[in-house]
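Right, I'll just put the structure down here and ask away after.
Omission of a single protein chain aside, the complex is shown with its protein chains in their original locations.
Coming up: chain A.
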Amino acid sequence: MSFVPGKPVTAVVQIIEIQKLRQGDNLILGFSIGGGIDQDPGQNPVSEDKSDMGIYVTRITPGGPAEVADLRVGDKIMQVNGWDMTVVTHDQARKRLTKKNEKVVRLLITRKSL
């Protein structure tokens, strides 16, 4: 899944819709992300290609909305609600996932088994 600069990235993706769950003051999705263009891709524990700076799902909270929606550890998130996630910093990714006015997030994820 590594990209060649200048060429379009092609991948087989799956659409996963997650309903955010309200926990006190926050809307949570129930998973953790890792990766980003400002991070060290070699230390990413779940990625297949250790030079890939994309956003990956590193942990799923058991019983949370993500698990219900069949998101798995190791999935690479390509788009969130239309916003690209392949070339973003870690903080930008976090912001796009935790927008307070969105109740539903539509993820395009890719994984090896697809």
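Note that in this section contacts are C-beta pairs under 8 Å (C-beta built on N, C-alpha and C of every residue); 3 or more make two chains touch, one makes a residue touch a chain; residues count from 1.
FYI, contacts and distances are computed from a predicted model.
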Study note, to complete from the structure: Expected UniProt protein name for the omitted chain (select from "glutathione transferase", "Pyruvate dehydrogenase E1 component subunit beta", "Vang-like protein" or "Ciliary neurotrophic factor") would be "Vang-like protein"
Practice item. Since one chain isn't shown, list which residues of chain A touch it in the complete complex. Key: 28-29, 31-36, 38-40, 42-45, 58-59, 61, 90, 94, 97-98
